[in-house]
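Of the protein chains in this complex, one is absent; all others appear in place.
Residue numbering begins at 1 within each chain, and the chains themselves are lettered A and B in the order written.
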Amino acid sequence: MSERYQHRQGLIAQFISENRGPLLVTPALAVLVVMNIFPLLWSFGLSFFKYRANRIKEPEFVWFKNYVKVLNDPNVWDRFQTTAMVVSIDVLLQLVVGFLLAMLFEKSFPGRRVLLMLVLTPMMLSFVAVGAFFRYYYEPTFGLLSQAIKAITGETYILLATPEGAIAGIIFADMWMWSPFVMLLVLAGLVSVPKHLYEAAEIDRTSAWRRFWTITFPYIRGLLLLAILFRTIEAFKLFDVVWIITEGGPGTSTETIAIYVYRVAFQYFKTSQSAALGYILLFAVIVLTNLYLFFVRQRAAEEGG
Amino acid sequence: MARRREIGKAGWRRTAVTAAISFIYFFPVLWIILTAFKSHTDALATPPKFLFSPTLDNFVAVFSRAYQRGGDAVDTKFDLFFFNSIFIAGTSVLIALIIGTLAAYAFSRWPLKGNDLYMFIILTTRMLPPIIVIIPIFLMFRVTGLAGSYVGIILLYSAFNLPFTIWMMKSFFDEIPTEVEDAARVDGSSEIKIFFKICLPQVKAGIAATAVFGLILTWNEYLFALLLTGIETRTVPVAMATAIGGDIGVRWGLLAAIETLFLIPVVLVTFLLQNQLLRGVTFGTIKR
Partner (left out) sequence: MKLFKKGKLALLAGAMAMAVSGAFGSFALAADVTINMAVPDWPPTRIMQDLANKHYKPKSGNNVTISLDFIPWPNYYEKLAASLTSGEEKYQMAVSDSQWLGAFIEGGYYMKLNKFIDADPELQAIFKDLHPNLVASYSTYPHKTDNFYGFPQMPDVLVTYYRSDLFCDAGEQSAFKAKYGYKLACTPAEMSDTDWDQVRDFGEFFRRSSGDSLAGQTLNDDFYGIAYQAGIGYDFNTMQINGFIWQHGANIWDETKAPTGQALGVVNSPTAVKAFEHYLSLLEFMPPVVKTGTMDIFKTDELFREGKVAWNIQWIGFGESAISAETSKVADGTDFAQMPGLRNDDGSITRWSNIGGQPFVLTTWNSDLVTQESVDFVKWWLSSDTQHMFAAAGGQSGLQSVHTTDAYMDYRPWNHAFGPQLNWQKDVWHIPEFFELLVQQQQTFDKAITGQISAQEALDSIAVFQDELLREAGHIE
């Protein structure tokens, strides 16, 4: 009895030591499969049916009809264009501002920890508060921006009155909120530049500009690419701030694809159509993810070599 | 392997410029905090007021206020919402940290067949806009009855945090040299002992950074929280919207007070773990 028990114990121990990797990975994968992958497959299946969550009717299999419908929807392409424009300008500005901020904090000085916190706070704010307060900052009667401009020019300034202004307003708010993220990335790169390289450059009396391109930039290049992809993927999710500041207006000029998916799914309750739209978006995200990994691996290869 | 460079010292001019720019950058936040201390008459005054007599009324109103003119003050349940936010964010970050660290350790030490593919799939789930995931999760919650429960939202946030945790922690494990572990193995130490006594202490910084980043990402999550929490499990970002709309546009003082209070925990944690943050933000893919 006890021998058999020991034998069994031994088998279990052997099984565990032979399958350590899979066993340790299992809990994490289980959570991901249940909470992410399973629902995704479910909606993938659903995207081939005709189904609305607010109707009693049974789902009806319709093949690719939802995909055809989504791809033929001019609104989808319009919202994609808006999103692409917002994302590209937004990310570019975040890079520039984030980079400049990182340069400021590169060196140590008294109060650095506290000042760094001041710059980091925007990304800790709630979207509701950022949305409501930026809408107020832009508002022509009470808003700080308009008041400041009026004090200088004497004219009432209405930023959100034109599609261009509204897009600028959205981008500015999001850029302000997330540039600190880029700053931290760049800062991580900056502090990883080996000091002896700078010392060598100083002996060679290299110009600051050249020093930047030959020493600093190679160390942050990978991080910058990373920041671009990271923020691009994040900006694709742009929803709450737009929803509160402009609600997609004037007209539909600031309606992002994320807002459109939300409307289709929750306001129109075209459940299966929104799933199809989701999958088309997912395809775009996977392409971006692969690009991201491609750049990172290339960088790793460069470093290794 | 390059060693971390010692940080240079900045001159006073650079310090002054940095301080000035930091304050300008912080100004929109400062205005929110100032508004939290303003009375109703001062909140929207034109021209805007920088000097005013501060009041704590807004902070009191966060927790208890009268909903009808001349009526009694009623408990707003915000103490519960603050608890929920801390409990849900804390628990889900912790769960993600525990199972994510185990998985990362495995991915790092005993690569599976198709390790890269697994890592990629995990990353993909993190990269999904929540708007896509919400639809199927919503349908799944509908079937399993998880809607409105702590378990549902905590599991969801754990999954939300996992990919990030795994990628971060894997890179930290990748970085520590395996010689010590191998020596311990030869000495006959158990795997459990090696993991807890040798590996974990070396990645303490990584754990701290991962926790902070997970917390920042979870703290203000809005869409999942709005749709999947119930009366008793509501978090602050959702409840905060109560200061907007209804019988009055925006209760500026109230909104600002809630946001100010809500900032405190996450700012504190971030400040305490600031040094680790610089490391964490590279998402674990950058090796030094």
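Things to note:
Quick note on the criterion: a residue touches a chain if its C-beta (ideal position, glycine included) is under 8 Å from a C-beta of that chain, and two chains touch if they have at least 3 such contacts.
What you are looking at is a predicted structure, and each value in this text was computed from that prediction instead of being measured.
Here is the thing to keep in mind: the chain we left out touches A, B in the whole complex. Only one of A:23, A:117 or A:158 touches the chain withheld from this view, namely A:158. Only one residue in the set B:62, B:96, B:147 or B:194 touches the chain that does not appear here, and it is B:147. Remark: the residues of chain B touching the chain excluded from display are 40-41, 44, 46, 67-69, 71, 74, 138-139, 141-143, 145, 147-148, 226-228, 230-231, 238-242, 244-250. Mapped onto chain A, the footprint of the missing chain covers residues 53-56, 135, 139-142, 156, 158-163, 166, 246-252, 255, 263, 266-269.
Basically, only the chains that are shown with their structure count from here on.
One inter-chain figure worth recording: chain A and chain B are separated by 15 Å, centre to centre, where each centre is the mean of the chain's CA atoms. Within the complex formed with chain A, the residues of chain B that make contact are 2-10, 14-15, 17-19, 21-23, 25-26, 28-29, 31-32, 44, 46-48, 95, 99-100, 102-103, 105-107, 109-112, 118, 120-125, 127-137, 139-140, 155-156, 158-160, 162-163, 166, 191, 216, 219-220, 222-223, 236-237, 240-241, 244, 250, 252, 255-256, 258-259, 262-263, 266-267, 270-271, 274, 277-279, 281-283, 285-288. Across the complex, chain B is touched by residues 17, 20-25, 27-29, 31-32, 34-40, 42-43, 46, 53, 101, 104-111, 113, 115-129, 132-134, 136-137, 141-142, 144, 147, 151, 176, 181, 184-185, 187-189, 191-195, 198, 222-223, 226, 230, 233, 236-237, 239-240, 258, 261-262, 265, 271, 274-275, 278-279, 281-282, 285-286, 288-289, 293, 296, 299-300, 303 of chain A.
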